[in-house]
Structure formats: structure tokens, C-alpha cells
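Of the protein chains in this complex, one is absent; all others appear in place.
Letters are used for the chains, namely A and B, taken in the order the chains are written, and counting of residues starts over at 1 for each.
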Amino acid sequence: MDQTAGKAPAFLFDAWYVAGWADDLTPGSKVGRTFLNQPIVLFRTETGALGALEDRCCHRAMQLSHGHVDGQILRCTYHGMEYGTDGICTRIPAQEKIPPTARVRSYPLVEQDAMLWIWMGDAQRADPATIPAYPVHHDPRFAWRGAHFPVNGNWQLLIDNLMDLSHLPYIHPKTIGGNPELHFKTKTETTKLPNRVRVERRMPASVPPPTYVTARGFTGLVDRWQEIEFEPVLIRIHTGACDVNTGAYEGRREHGFSMLGFHGITPETERTTHYFWSMATNVLDNDTPDIVFEQTAATFREDQEVLELQQVRMEAEPERPLLDIASDTGGRAARQLIRRLMAAERQDVAT
Amino acid sequence: MDQTAGKAPAFLFDAWYVAGWADDLTPGSKVGRTFLNQPIVLFRTETGALGALEDRCCHRAMQLSHGHVDGQILRCTYHGMEYGTDGICTRIPAQEKIPPTARVRSYPLVEQDAMLWIWMGDAQRADPATIPAYPVHHDPRFAWRGAHFPVNGNWQLLIDNLMDLSHLPYIHPKTIGGNPELHFKTKTETTKLPNRVRVERRMPASVPPPTYVTARGFTGLVDRWQEIEFEPVLIRIHTGACDVNTGAYEGRREHGFSMLGFHGITPETERTTHYFWSMATNVLDNDTPDIVFEQTAATFREDQEVLELQQVRMEAEPERPLLDIASDTGGRAARQLIRRLMAAERQDVAT
Partner (left out) sequence: MDQTAGKAPAFLFDAWYVAGWADDLTPGSKVGRTFLNQPIVLFRTETGALGALEDRCCHRAMQLSHGHVDGQILRCTYHGMEYGTDGICTRIPAQEKIPPTARVRSYPLVEQDAMLWIWMGDAQRADPATIPAYPVHHDPRFAWRGAHFPVNGNWQLLIDNLMDLSHLPYIHPKTIGGNPELHFKTKTETTKLPNRVRVERRMPASVPPPTYVTARGFTGLVDRWQEIEFEPVLIRIHTGACDVNTGAYEGRREHGFSMLGFHGITPETERTTHYFWSMATNVLDNDTPDIVFEQTAATFREDQEVLELQQVRMEAEPERPLLDIASDTGGRAARQLIRRLMAAERQDVAT
């Protein structure tokens, strides 16, 4: 496999990645996207079957994502070569015989929880049963909106960003930030689980940040929580608050304000990332879900900017050491887990 | 010669290339263009002599194409060095003596058939008598229009494109395309001649494509033809149709509809190409020549897009093999001829 040639690969290949929102592909449509440096065309046949093929016709390297879905096939726009969802060429105009080399690589693509999931590694290892579940997208207690943000930064920078919310008061003071001291005075617990990392922080009897007040109308102090869980390669974050001493830390949270964030982190190249995220809330009245989504989008745009600025410096001196600080515990654990999985993958490939 | 250093050259040097339209250079004007990776300034003196010089002043590397033509010379805009059409410096302000090194490389540049022709290789081998003739530009039976399109793709991709018109029904269904089946059911003849490749295809008793109907007002079936001839490094294409069984294939075509395309293919760099083309038609009434030209321009813009999309994929993996199909016969023969000429050129240079 080519990803093992030369220097250490920049990606974890054997994992389910979010490739898009289910709504991105209506029947008969296609879209071109690059994942893990590999250009891919995603398409849905007119009867609803999903296909993910290398975005390069085997004839003259034309981008198949500029072709057309017709019935069960994707037709190259240049000379009319036709491919099924398995990447096998089913028609070459002007000739009867189709040689066995007339095919392009296909990738497993599955729809689940309103998202499209792609497997970029060895297809033999792709088990749809291992796609991370996200029932929030089906739960009537929550309303959610999804988005697709391009990030001009390496995927691991986005993981760092989400695993350490101590940046909130600095970058996002106007929305979900709140007082810096509060974040640093409260204890953060990091737990390493098999193939997961959890970070939890409680801020009891604290002043709610602006977004929370707008959404739930808190008038006094709140018991606030931040619960982050990394699983390669996505992050689920549950943040929220209840009126002080009303059961937030005993699991009674329905009367409070919950924000459930899903963060699909799919490398596009070594320096750019697809960020597929959704934000769900339990406050369904009026425009709250829209307002929460819009405020979150504004917040994430602030993060996008930061990641781009980091990326410029890191690219200039990739080997230069960085200083870890106390709040990096969660991000560091996630990076360790990723490193371990990538090493195991290389080992497997080598043997 | 520097083009032989290192890896195989990407261009055929010893050939006449279209450098522009004669009208591009009025007396006393100049224009900067890059051909075969070499930046060139083309100019015409005030009395009409043509010059093609390296676009780099020998003094401080200023681009001469930003200078001014004055009488018989081109003056550098920075410190006033003056050059004749032979590239020899004739004046250095503030000093009497002009050293023999005060010169820039000059290239043979000839006007013929309303076009400017440049020779980028060894000037000793440049024989103006070998410039490919194109009398159509002087023939009163035809009206023509010319254009200069930039193509963001390697020059050989443009040759492939033009040598295999089986892409017409896929990329150009709205203009000159027509039914795909028709193209593939009809036999294509490829003939290798010394220094030329011809591709011919006949589509007797077929439905005329939209452009043809607009131009000649066909009401029934037509006998259609496509005649393509490659000669390094340009392509002439005669396409057209007559009412069915009225002599199209016996040489009586005046009553039908003819489109005579000239395609000058001049590499700019390894990844970009100057495309100087003209379209002539034998239907001279009303706006037909303009309409045919505009439709052709729209069609060629569609090709430009395709070539750019191919180029991206080919640049990413230049060594990766491609699959040849039946309709590639003409393009493959052209590539073989080019390869042979380039090899012979390298041989000559080496000895």
C-alpha cells in the first residue's frame, strides 16, 4: 500500500470518517471531495445506492466528479466510460470488450445517523457495525442543524482545539466563553479508555455565558458541565448548565440547557480538514435551535481562523518542539491514542 | 543546449509554432509571451520588421516586453538599453562602447497566412519554407475568425482531445455533438503518413447536430464527415455535411456545410498551452460566420475545462498508467510521432 512508502503516513487509514451529510447526495447526484489526500467522487444512483470511487477515470484521468449519474452508473463526461458503484467499468463506447483493468478503486460508503461514512483504508477491514453511533440525530428531544466547514489546518490541530476547552474564554468571550478564571480554577478530569479519551470539567455555581442565558433564560448562577469524548476520528461534546443545585451532576438535566455537539474530523490533505459538525439543543421553543446553531457557527469560525494561523507557523518549522501545559492533558491523550493506532496500522500493513 | 540537460525535454524544439495572430502586432507594438518555458517578447518595428527576443534584458534582467518600440529598436524601460530584431544591443546610455556580450537571444519569427510563426529550436535549422501552409485564411470562398485561448493543461492533452472527436456527443451535446451511438457505430480510419497523422470518419445518412442545422438549414438526414490531420504541432480539422446522397463523399461539398478548423498548439509551459485557433465556414450569408465562431468558441471553452481537470490528476501522479481504448488510435499515433521526433532531436543535439 502506497501510504507506507517513505516517511510515516500522516493519516489513520483504517477508520470510518464522515464523508458528508446524507442530504448532500440526492438520488442521481454526485460530488467530488478529497479525503486523506485521495480525490474521491461520492454519488448516489437513481435508485439510491451509494458509491465512492477514485475521482480519476482509468482512461484519461478525467475527474469523474464532473460526470453524470444515469440509472445505476456514473458516466465520465469526456468519452462516456461508465462505472458501477463497485468501480468496475461496465461500458466503453466504441468497443465491445471491456478489459479487466478498466476499473477504478472503490471505497466503502455507508449512510448512518443522517451522515455518510467512508472507509479509506483496507476495504477488507471495513465493518459497518463499527461506525460510531450518534442517535441524537434521531432523538425527538433534540433539534439539530449540521454544517460542513473547510479548515485550513491539519486535522490534529482541530482535535487539540476541541479537547481543551480552556480556550473558550479567550477566543469566544462573546458567546460560549465566560470567565477565564472559572475555567482554570475548576478541576479537569481526563480518562483514557480503550480507543477513547474522555475529558470532564464541572463549574458549579458559576455565571452562565451569554449563549446559555439567551437560550434558557437563566437569571442566577448555574451548575455547568463540559463532557468531551474523543473516538477516532470524531469528537462528541456535551456542554450545558442547570440552575444551581437542581441535579445537574446527578443526571437530572432535562430542565436545564444542553448543547450536544458532534464533530466529524476528516483530513482532506495534511494541511486541510473537512469539519462536519452538528449542534443539537434540548430547548426547542421558538428560534432557539437556530440561534444556538448560528452562535455556534460564529464560534467555530473563530476557531477556524486560529487553526489557520497555527498551521502557517507549524508548516514553516514542523520539527520544532512545542511546550505542553496543564490544560493539554486531554489533547495529548488523544494524540497518543492516534499515534498508537497509526503505528499498529503500519505494523499490520507491513506484515 | 540546456533543453537536453537532466530529464527528457518536455517539448519538441525544432518546429514552427504559432506565436500569435498577425494582427496582434501592429507596427511599433510588442507583446510578451512564454513559449516552451522561454519568456519571449514579440515586436514589430515601426517599418514593419518582426523581432522575437528573449524577454530579459542582459543588463538587469528587466522584462523587455515592458519596453517601447522606437523606430527599428526595442528599448528597455529600465535603463534605456536598445536592441534590434537580431537581439544585438545597439545603444547603452552613458557609455560609448558596447561589449559583444550585450545581446539577448533572438528567435526566427515569420508572418504567414495571417499568423506569426516562431522557431524555438536551433535557429540554423529554421527554414521558413517548411512553415505549414494554411491558404484557407486567404480563400474568398470562406469566412473565418481567429482566437487565442489559454489552456491550463499540457499541450499533448489538447492533441489527444482533437484527434479523437468521439468526445463530441459527451462534452458538446448542445452544439456540434450529436448522437453518441452514431459516433461509435461508424468506422474511423487512422492513417500514419510521414510526419503526419490523418483520422477520418464518415457518418452517412445521419441526423445533423444543432450547429449544422442553424448554419445550413438542413431539414433531413445528412452525409457527415470528420477529417483530422495532425502535423507537428498543429491540427487541421474539416468537418461538415451535405444532404444525404448529394456527393459529399465524392468531393462535391460546396452545396453543403463546411467547418474548417485550424488549431495551433503551442506549449507555454509543461502545464499550460497557447491555443491559437480559427474557424472558417463556407456559409457566408448573414451572421453565419459569426454564429459558427461563437458556437465553436463556446464548445472549445468546454474542452478547456476538461483539459484543466485532467491536468490536475495527471500532475498528481504523472507516472501512473492510463488505459487506451479503441477511439484513441489517432491520438496514440500522434503521440508516437511526437515521441519519435523528440528522440531524433535529442539524438541530433547529442551528436
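In the analysis below, a residue touches a chain if its C-beta (ideal position, glycine included) is under 8 Å from a C-beta of that chain, and two chains touch if they have at least 3 such contacts.
Note that the coordinates shown come from a computational prediction; the quantities given were computed from them, not determined experimentally.
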| item | value |
| --- | --- |
| Hidden partner chain, touching residue among B:27, B:71 or B:93 | B:93 |
| Residue, one of B:74, B:102, B:242 or B:306, that touches the chain absent here | B:102 |
| For chain B, residues in touch with the removed chain | 39, 55-56, 58-63, 66, 75-81, 92-95, 99, 101-102 |
| Residue ranges of chain A at the interface with the undisplayed chain | 160, 164, 166-167, 169-171, 180, 183-184, 306, 309-310, 312-314, 316, 320, 322-327 |
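Just so it is clear, only the chains that are shown with their structure count from here on.
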| item | value |
| --- | --- |
| Chain A and chain B: spacing of chain centres that average the CA atoms, whole Å | 48 |
